[in-house]
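Every protein chain except one is present and positioned as in the full complex.
Right, chain A next:
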Amino acid sequence: MRKVFDDYRALSDEMLRSNEVRVPHFLDAMKKSLDRRSNWTFWLPYVLSLDVCMKCGTCAEVCPVYISSGRKEIYHPAVRSELIRKVYRRYFTWPGRLFPGLVGAEDLTEDKLDALAESIYRCTVCRRCAYVCPLAIDNGLIVREARKIFDAIGIAPDELKEKGTRKQLEMGNATGTPTAAFLDIIEFLEEEIEDQRGYKIKIPVDKKGAEYLVMHNAGDYLAFAETVMGAAEIFHAAGVDWTLNSPDTGINDAVNYGVFFSDIEFTEVLKAQIKTIVNLGVKTLVVGECGHAFEAFKYLMLRLIPPSERPFEVKSILELIDEWIREGRIKVDPEKNPEPVTYHDSCKLGRLGGLYEEPRRILKACCKDFREMEPNREMSYCCGGGSGFAIMTKGDFLKFRMETYGKIKAEQLKATGASIVALACSNCKGQFREIINYYKLPLRFAGISELVANALVR
């Protein structure tokens, strides 16, 4: 593919449409993003982040893609933000309009627009940089806003939009699993649990009025079934009234790729999910092992949907398992997971979601040898699967993921000496599967639910 920014491409030529005139549309969309009334999500931190930056470079020293690339200028968080700031100053501030040269304002050209579109798909919006900036500038947020502007002019990765949010709204899940296939999957999982554990459990589907609706990332059924099986065993062992849901009920996929690139798509998916949950009349929505879905339901939803329209509680499956272990509702024996286990903090669950201790308490209760990966918690490195990257594989994009973010993670993993890395996010699982394969690491990944189910004492 044609080079527009670096050696990689996240967006195809067909998507970029470089032969068309896009700049005026881009500027219109950007104008809208700067207007508080048409940008409900993070308008204030966004405009504040655009206004200042002292170019101290503190952010760059913690940015995984910048560091691992050998400190390439193009991946510097503030340099990337500066691409957008130049446009902001030139078209949306008085000094920039009058004396562009003096204030670092620059005309936007079609070529620069191509480069900008690609550059915002090199950052995973992990917000590690926001954590250290002395001015609290959020370069990740600027990237997300830029992705929104591009989406408004029809430029977004097809994995996230056409085959993501659009497909989810049409089929009930982004994987395109029809109900018949879904039911076949459930039957197979019941058999697998019986084969593996020697006891039968019934996995309830579409049960109205259940106390808990467990909504997984639908990709887990196809790619990470052990997580789904583990969750079923845990809910069964807890003896609670729970259910999964099929596409017949509406949306049966916790993902919301709108989180990554579009408030409009985000809202449409979220509303369809809420409608499904309300129709099922469940008390609590349990978000399966999916980081961005947790952010969507636990935080973003509150800014958008009034409480009367969301008459259910939201919990991460990690919060519930942690509670149940502490209450003694489920009993676990760490001897059943004797191998050394480490944990990777998903950015969305950790830095954004504040779930640091829950997974650790669970793992310490369920595994004999739990080891921290360094650094961790607030300073955990993004694995490189974030913001949609885990499912973006155009051209050499997988190589980009492996040679930057993945490289750091592989080193961190090796240093722990663990033979299992526990993960609680589907995108992380997708990325770690590739990292382990690419770097031929002598370990495997496992969902937290899988390890808990392994440790269950019946």
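Just so it is clear, a residue touches a chain if its C-beta (ideal position, glycine included) is under 8 Å from a C-beta of that chain, and two chains touch if they have at least 3 such contacts; residues count from 1.
Here is the rule we go by: contacts and distances are computed from a predicted model.
Missing chain, UniProt protein name, picked from "Polysulphide reductase, NrfD", "ABC transporter permease", "tRNA 2-thiouridine synthesizing protein E" or "(2Fe-2S)-binding protein": "tRNA 2-thiouridine synthesizing protein E". When the whole complex is considered, the residue among A:34, A:79, A:115 or A:223 that touches the unshown chain is A:223. For the chain missing from the display, the contacting residue among A:184, A:372 or A:411 is A:184, taking the whole complex into account.
Only one of A:6, A:61, A:192 or A:206 touches the chain withheld from this view, namely A:192. Residues of chain A in contact with the chain left out of this view: 12, 14, 158-159, 163-164, 167-168, 173-178, 180-181, 184-185, 188, 192, 217-223, 225-226, 253, 255, 290, 390-391, 393-394, 426-427, 430, 437.
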